[in-house]
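Before any comments, here is the structure.
The other protein chains are all here in position, but one chain of the complex has been omitted.
Moving on to chain A:
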Amino acid sequence: MIHYFVGNLGHFLVILAFVSAVVATYAFAKNIHNTDTSWARFAKGAFYVHALAIFAIAGTLFAMISGHMFEYHYVYNYTSKILPVYYQISSFWNGQEGSFLLWMFWNAVLGLVLIHTNKSWRASMMAVFSFTQIFLVSMIMGVVIFDVKIGSSPFLLLRDVVNDPIFGIQPDYIPEDGRGLNPLLQNYWMVIHPPTLFLGFATTVIPFAYAVAGLITGRFKEWIRPALPWAQFSACVLGVGILMGAYWAYETLNFGGYWNWDPVENAVYVPWLVLVAGIHTMIAFKKSPSALKASVILILSSYILIVYSTFLTRSGVLGNSSVHSFTDLGLSGQLLIYLFVFILLAVLLCVRAWRKMPSSEEETSAYSREFWIFMGATVLCLMAFQVIIPTSIPVWNEIVELFGGSSNMAPPADQVEFYTKFQLYFAILLALLSGTGQFFWWNKMDKQKLKQALTVPVMISLLITAVIFIVAKVQDIWYLLLLTTSVYSVVANAKIFLSVAKSNIKLSGGAIAHIGVALMLIGVLFSSGYSKILSKNNTGMLWSKEFPDEVNQNNLLLFLNEPRQMEDYFMTYKGMRKLTTDYGYVDVNDIETAAGPLELIIGNETVSSDGTRLSPGDTVEIINAENSYFEVVYTQPGKGDFTLYPRVQINETMDMIVYSPDINRTLTADLYTHVRTFPDPEQEIEWSEVEEIAVAPGDQFFINDYVARFVEMVPVQQLPGVTLGPGDVAVKAIIEIEGENKTYTAEPIYVIKDKMAGRIPDVVNDLASRLTIQTIEPEQNRFVFGLSTTQKDWIIIEAVKKPWINILWLGTFLLVVGFTVAIVRRYGEFQKMRDKGME
């Protein structure tokens, strides 16, 4: 039976959310100068209704998902019956509608917080805030007005979206199960990364709203104080969100790193850089009025860039050039309107207020503190500019075509090299500025004092760099420059931290955050710049004579149980495994069959990876039936060994094959291994011609170069799938084969049923052999076995060493700590002023 009620409720709530956002915007705007208390109360009420409606929309969608109502398109398309609760939540960001909903959800939460923490700013900033919410809600409206579709609703019935003949015959047809969650999202990082990133997205509107409110109401300077802590919060959350995404990519995707300069990554990196630049000019404004205009422009731009990145990733303009690419729901027009409205609003307000905004005519001296902050902000903006221009290439093509031209520009062939080159130069400048600028910020400087302040840190950092230079053999001149400046930034900021923290720890946020950034740069420098492919082909037998130039083969072919050397490791592929909930990994060859979607029955006596002994007939639970793992043992002579389990996830419904790496982590380096390819499970096995071997019980012989012994022949009473009549006979041979690590038993069967001979072969997968009983010659006590072999199981892997990647994560942690300290301080300042009745 189709659950019509929830869908209708959902539709109604979306409309309610939209209308209440419009009403709230209007009502807040009416009271923009805080003159009308009745509008103020009404506006507040309207926003409460709006927030409740948004929460209820999310609740309704979740109820549909957890109730498995597959008559709904969203539920059918992105979920299935076996999804655990946390992945049911994840399915919110599998579809565009759900991820817009997540964004709105955060906005609703933030709106409630803002209403309660603001006094004089409440009406004006909430008017802007609610206005942005109108656009977001419109994205999931799913209303058609005059043949124009506005938004895409998550509450559509499957039959209204999908054209399938079944609905003609049986309109009330409900699928048994859904298509399930995208395999890429079935990862714990994907449970927390999108909410964090979207909280970052949502928070960027707050400084924007303060700035716009300031421009509208003529409080050109005052908006900075309340906006600053929120801008810092936003940059912190957005930064963490971006890095979580990077970490997810590192752990789950197989491009071999944490950052690929993918358009989707770039699209959020750019607004983050601009926002950080904006925070710096906002801080500088406290001391110099000339930073005001820059702050306004940067803060407005950062939100517009967020909208632009939404356009890039959701309009389908990026096509297939990204791992993320969302499906095109036909919202591009709507997204463009959203973008243009906000660009227009920002430009108009700036033009109107430009002359009224204070600025200083005075020339800034190179010894002033603002000068250094301006330089830093400029470098950040140039970095953003350098990334956004090439990322927008598909957009440039579209624009050229719009004017009748034709353009076939493609993104740079080697994205990583292209972006890294420029970002590296800028990063050197950034490290240099963040080290030096701090001294100017905390002290009044002149030539003499500067020399004094800088001598010690410069000496220390040169010393440290020299040591690292010798130990780590950093020879590339640009890497060396980046290393030197980053070390300098760490040392300089550490010095500042010590002196500032002594007087007031609350003021130390900047120093901590800058140490974090400098450490991140060092971490990136080593883990990416010196990442080393260990699996380089060293066999010397290059097939590639046909290749015009010498090519690097970065992968290694591993046959089952045949150790290969790679640098100072010996690695052996041990076979395919399944991951159980309770016993670690279990050999697939020892699994009889599946008892349910998440249950397996053991077929042979076996020992799981955690040492548990399992017997035939035992059932084990698994977490995900799509996942298989390749056991690869690394042995380092004299240093012991470790085992990695890189993964493949085969999703048949979506026809996706996803490889994920496994990482061996040590303090100084990560050893990253992923499988490139393995024998296609859909391909039929090609067996060799049958070779006949005649033996008697007790005889030894060879199977595929392994020693085998024919133990005995035993009668069989029961055969699965075959009923044996009174005149029928079945026997099986017991053959033991000595493998590399264990003894395998092959049991081919010979059956005579209704006077017809039948042969049931037995396959030993690990040894790539198939045995059949060909004939039985009882007079001579001789048995003839048929033996055919195939290619041994294999995998092709890539193994990469990433030194000092932990410095990157440590730097990230410090950046967050630094931001937190700064947020606490700035929010305290705002609170004080607000409670005095000033704001």
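Following the convention adopted for this analysis, a residue touches a chain if its C-beta (ideal position, glycine included) is under 8 Å from a C-beta of that chain, and two chains touch if they have at least 3 such contacts; residues count from 1.
The definition used in the following text is that contacts and distances are computed from a predicted model.
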{"item": "Name under which UniProt lists the unshown chain, selected from \"Sulfur carrier protein ThiS\", \"Dipeptide transport system permease protein DppB\", \"ATP-binding cassette domain-containing protein\" or \"Cytochrome c-type biogenesis protein CcmE\"", "value": "\"Cytochrome c-type biogenesis protein CcmE\""}
{"item": "Hidden-chain contact residue, picked from the options A:555, A:628 or A:788", "value": "A:555"}
{"item": "Candidates A:182, A:232, A:527 or A:806 - the one touching the absent chain", "value": "A:182"}
{"item": "Residue of A:66, A:378, A:604 or A:643 touching the missing chain in the full complex", "value": "A:378"}
{"item": "Touching the absent chain when the full complex is considered, from A:147, A:172 or A:680", "value": "A:680"}
{"item": "Contact residue for the chain not shown (choose from A:655, A:705 or A:754)", "value": "A:655"}
{"item": "Chain not shown, touching residues in chain A", "value": "76, 158, 162-164, 166, 173, 175, 179, 182, 320-321, 327, 363-364, 366, 378, 382, 385-386, 389-390, 393, 408-414, 418, 422, 537, 539, 541, 543-544, 546-549, 551-557, 653-657, 676-678, 680, 794, 796"}
